[in-house]
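The chains shown are only part of the set, and none of them has been moved.
Chain IDs A and B follow the sequence of writing; residue 1 opens each chain.
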Amino acid sequence: MFHHSSKLQYPVKVDKPNPQFAMLLQQAIGGIEGEIRVAMQYFFQAMGARGDDRIRDMLMSTATEELSHIEMLGHAVALNLEGAPVSYQEETAKDPVMNAILGGANPRHLLSSGLSAMPVNANGVPFDMSHIYATGNVGADMLANVAAEAGGRVLASRLYNWTDDHGMKDFLSFLIARDTYHQQQWLAVIEELGGMQAQLPIPNSTPEDHEAMQHSYYYLNTLLDKEAPKGRWGEGPSLDGKSEYSIVNQPAPEGQEPTLGKAKPNSGAQNEQM
Amino acid sequence: MFHHSSKLQYPVKVDKPNPQFAMLLQQAIGGIEGEIRVAMQYFFQAMGARGDDRIRDMLMSTATEELSHIEMLGHAVALNLEGAPVSYQEETAKDPVMNAILGGANPRHLLSSGLSAMPVNANGVPFDMSHIYATGNVGADMLANVAAEAGGRVLASRLYNWTDDHGMKDFLSFLIARDTYHQQQWLAVIEELGGMQAQLPIPNSTPEDHEAMQHSYYYLNTLLDKEAPKGRWGEGPSLDGKSEYSIVNQPAPEGQEPTLGKAKPNSGAQNEQM
């Protein structure tokens, strides 16, 4: 069951409101790199977590933290929209620089939300829940979480680089820090589970006789006019310790030509196809 | 520039067509764990790859392989739909078992595609390109790719477990094998780049003074009625070698109450809010 405190997890200040930055911040709320995504991803992973209950508890606990991040970002958006013009005749709207800034603002912050945050990204596209990756496989889920937090920290760093507002930089430095930890947190789960070698290939429960293992350890170079790039992926022991890497250049197809024959009567095709 | 051979990468046979399995296979084409996703993800990552050109070449080369996987799966779907009824009066449609199977089939295989594959998942939901994760950051991209291949191999294993068709099992064992390699391929890139410790935290180009590092290495336990789960994430050196993990239980909020005050005149609020 969830509970709430009326205060924010970390202070959120804006020195100089900027409607264009409000629009950029939306990416951290409703973007695929954003906080709704991780909050809901950890929540649904938790609700399907089978096996070690410590991991379910961690998922739910961190999902809860991410909800608090949405709350802070939502407040940051509203503070950046304080003073945004609601009429073309307002002084601010007539100023060429402000007009340029407004050109880059989200018009729905004016029209739809009444100067507050929305569950959309920086293009105004609503977040959709197909981005919640929760497989029921702890290895796949942990990797998806590290990847999500990596994307999140890239985004927070770009936002930090863009703004020159001290309040916003302070707030973003907190989000950057938490993303640092969360990357490590999910990798630490993998370490607990025996590390990458024990977990690979994911799922590690697939019996070897379900796999055409002669195709499991070569790099396939489909480039016609270049040799395969040389590197760790083409030589040395495989990362799961089970085989050696090799390279296959310019592979010939092994399969058949995929002809389907004639269309079935009454299937709605043209007569010429039957 | 792309080229094509008229044969499939690997043979695709179906011993006994099954329209319900055709519907399940769609998840491997148009699902978030599917082949359109990885093909397009590697393609767009390649087009934005800055730095080491070997990595761009690998991304484009493997994108090309994944296109060949879509092609095989599309053929597998069509073969599973051979013989599916197009009329309620057909013998097969009257059979209770077949009727039950049809209940679980994708009706649009009959209505929309004329008994062939579609770019949709097992629920018939079209794939959308918001699932292409390409950040321009090689660390984040590689992790997203490992995660995608982990999800893909989980899916291929579940499809393998479900079907009892020998042709389909043979084909799926090939996909399982390639997903094994692709997981390792992207992890091998990380190893080339110095391994996880050198790459963490992602992005590793964020200066330390952009980060509130006092918040970077603790596990935050938001569960009110339980201690934090004990494990690697709460003790020992951090995975980037820069600090030690710790735990914060039942955190108090550090921020302010997020009050917004009154609504602006002419902003479309109710009078009572102004």
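What we mean here is this: contacts are C-beta pairs under 8 Å (C-beta built on N, C-alpha and C of every residue); 3 or more make two chains touch, one makes a residue touch a chain.
Everything numeric here is computed off the predicted structure, so don't read it as measured data.
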### Query
When 2 copies appear, how many make the full set?
6
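Operating definition for what follows: only the chains that are shown with their structure count from here on.
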## Note on the structure
chain A partner, complex, touching residues on chain B are 3, 5-12, 32-33, 53-55, 57-58, 60-62, 64-65, 68, 71-72, 74-75, 78, 86-87, 114-116, 125, 128, 130-131, 133, 135, 137, 139-140, 143-144, 146-147, 150-151, 153-154, 157, 160, 169-170, 172-174, 176-181, 183-185, 187-189, 191-192, 196, 200-203, 205-206, 210-224, 226, 228-233, 238-240, 245, 251-258, 260, 263-264, 266-269
